[in-house]
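What follows is a single structure, and I will ask about it in a moment.
The full complex has more chains than appear here; those shown keep their coordinates.
By written order: A, B and C. Residues from 1 in each chain.
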Amino acid sequence: MNDLIIAGRHFHSRLLVGTGKFSSNAAMVAAMEGSGSEIVTVALRRVDIDNPDDSMLSHIDRERYLLLPNTSGARDAQEAVRLARLARAAGCEPWVKLEVTPDPYYLLPDPIETLKAAEILVKEGFVVLPYINADPVLAKHLQEVGTATVMPLGAPIGTNRGLRTRDQIAIIIEQAIVPVVVDAGLGAPSHAAEAMELGADAVLVNTALAVARDPGAMGKAFKKGVEAGREAFLAGLGEQREKAEASSPLTGFLRDK
Amino acid sequence: MNDLIIAGRHFHSRLLVGTGKFSSNAAMVAAMEGSGSEIVTVALRRVDIDNPDDSMLSHIDRERYLLLPNTSGARDAQEAVRLARLARAAGCEPWVKLEVTPDPYYLLPDPIETLKAAEILVKEGFVVLPYINADPVLAKHLQEVGTATVMPLGAPIGTNRGLRTRDQIAIIIEQAIVPVVVDAGLGAPSHAAEAMELGADAVLVNTALAVARDPGAMGKAFKKGVEAGREAFLAGLGEQREKAEASSPLTGFLRDK
Amino acid sequence: MNDLIIAGRHFHSRLLVGTGKFSSNAAMVAAMEGSGSEIVTVALRRVDIDNPDDSMLSHIDRERYLLLPNTSGARDAQEAVRLARLARAAGCEPWVKLEVTPDPYYLLPDPIETLKAAEILVKEGFVVLPYINADPVLAKHLQEVGTATVMPLGAPIGTNRGLRTRDQIAIIIEQAIVPVVVDAGLGAPSHAAEAMELGADAVLVNTALAVARDPGAMGKAFKKGVEAGREAFLAGLGEQREKAEASSPLTGFLRDK
């Protein structure tokens, strides 16, 4: 009932994880397991989908995890579309995390090329999850062409800086008709919880797990952070106030004596 | 092994809860149970400790929770000391959450009177947990006179504004030789997680539970938030970075073709 | 030497002002004069450029201020282009502040339609100053098609929230080859100063002046804020540090006695 539903598919977990930058496949698997995630994104260029012996893919239990190919490294719509088609041709399900990042330094997404690629891929039957800057109008355009989610960034990839785009993400959530998945920049469970408290439907985490001293334990910590934020959102958070208010309204018997 | 230890006593839970401002005793009990807390603070003036029929006390299972009397409402050291003695005389264990708040508006603690009362109460054998402004030098003085914790505020009581005193609390944690319990102002699980990620030993929450639409569910959410933050602290969080770093370092096979 | 140069034209002032929402024309003129601004933006729809008797225009000294027509209210590229052409046909200089805001609620700019309109208008010989979300990749695209500035928002129009998009604006500045003018959301001189300290070339302010109790005095305050930030940027700000460092390294003669 409280599942995350993307393109009609149900997920219990609201934490998606990435597979980059881990020090070993064992660390990656530990983080995935700890996180309780059901969706795992892999860079198409990093894996050889055709090859059953590909060392990374062989570590991911595809009964347990939905493999979500991403177009990481694509610099324009054309490259992104080509990568997505390759993945489907190799037998992947037609889901794609769309990333178009012409700038090699900050890896920020291109709004124009992302929308262009999304339009093509949706028409070809893909379930498209686009990674975008936290731009509410762009988010609307993408939903209008039929993307299955929008994935605004909290901060540039790999920075661990948290929900630096909070105001914009709040607007995206308010206006969204598909799930909003906050992607990139979330460096600690408190960041993930904050996004969920704001009303995000899910978050995607990668670097924070990969660079942790103990990736498996960090996966568990993020799992709890995401659940904490979601549950608080549902339980109805109080408002912030300017003035203090006693939590102990007193009868004052002492002073009256 | 990873217990919270205060004055030699072990606790599994690192979340303390307050009992003020709940709409009903049932809501209060639901929040306490959801939170998994083992320490519950009550305003001495609000309860009648002598009276077995006191309606609030009768709802708190004293096998399960350590009842931590607080001196809420005391305006100076003398009043606080008197309240603490009354509680002990009535059969409470000699633990006291020391609150001295002369200002009725923001309920901010008095550093001078708090230190004075702490010194007296420690000498009388109390286990003293003082509520203080996030002042690292005051925190040191209190530890020197023998308090069992220090409890710096994150923001004024009841504001739900979160860890607004983050820089000072980080210094208090760095220099502490007793547990640091962040008290007041934490309005969401993300706030509690942030305090724990910073290295706090525990947090105390009241208003955020009492004003939630569903206090029981909010108690559970905070429980997870605290655990998430603690586990992330232990698992070793990565540093924040200025620049993006790809989570998918690529082989670049596509472009090279 | 230290002028703001846009499309080859020099300006001493780095503070642009808007003309909306003032309670009276007198208040508007007072704010303009106080601000020392040399560029004043007007909504094309609000003024009747053909009409020499238009009450607002008659209050703006066009010897002193460059009138910068904006396309406020345009919902797509076509409307924006039409408005810009109307302004030129009416005898305005071919400068245009390009605003395409399909969302009537938050008035956030449309990245797709803004780029489309910019491309057309640049080809037609306009000097184009586009209002955009703080999106570094979009900013690059606009510069590539030849806009004279980029004008990323600090926060949604009229909110007075300040530089909420600080991280993104820092990247835009770092990568820019044209002046970066921070537009929208700056509600206090400290916000304007912060943008300039970060390296922005100029800022545009409207609401903060219009809603001030004394718009003329607020114009002066913003003038100083902008200059303060600019001068500090040029004078070389020190870095932020985690740890305190004494500003008074002592010889310690007292203690040694």
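The rule is simple: contacts are C-beta pairs under 8 Å (C-beta built on N, C-alpha and C of every residue); 3 or more make two chains touch, one makes a residue touch a chain.
These numbers were taken from a predicted model, which means no experiment stands behind them.
With respect to copy number, the whole complex recorded in this structure file holds 4 identical protein chains, 3 of which are shown.
Rule of thumb we're sticking to: only the chains that are shown with their structure count from here on.
Using the contact threshold fixed earlier, the set of chains in contact with both chain A and chain B is empty. Rotation angle for the C-alpha superposition of chain B on chain C: 180 degrees, rounded in steps of 5. Shared numbers divided by all numbers used gives the overlap of an interface; between chain A and chain C this overlap exceeds half, so the copies present the same residues. Centre to centre, using the average C-alpha position, chain A and chain C are separated by 33 Å. Put simply, the C-alpha centre of chain B and that of chain C have 45 angstrom between them. Shared contact sites, meaning residues of chain A that touch two or more other chains, fall at 106, 108, 156, 161. Touching chain C in their complex are the following residues of chain A: 102-103, 106, 108-112, 115, 133, 135-138, 140-141, 155-156, 161, 164-168, 171, 175.
Those residues of chain B that touch chain A in the complex are listed here as 18-21, 43, 45-46, 70, 72-73, 79, 82-83, 105-108, 156-161, 187-191, 193-194, 197, 206-208, 210-215, 217-218, 220-225, 227-229, 231-232, 234-255.
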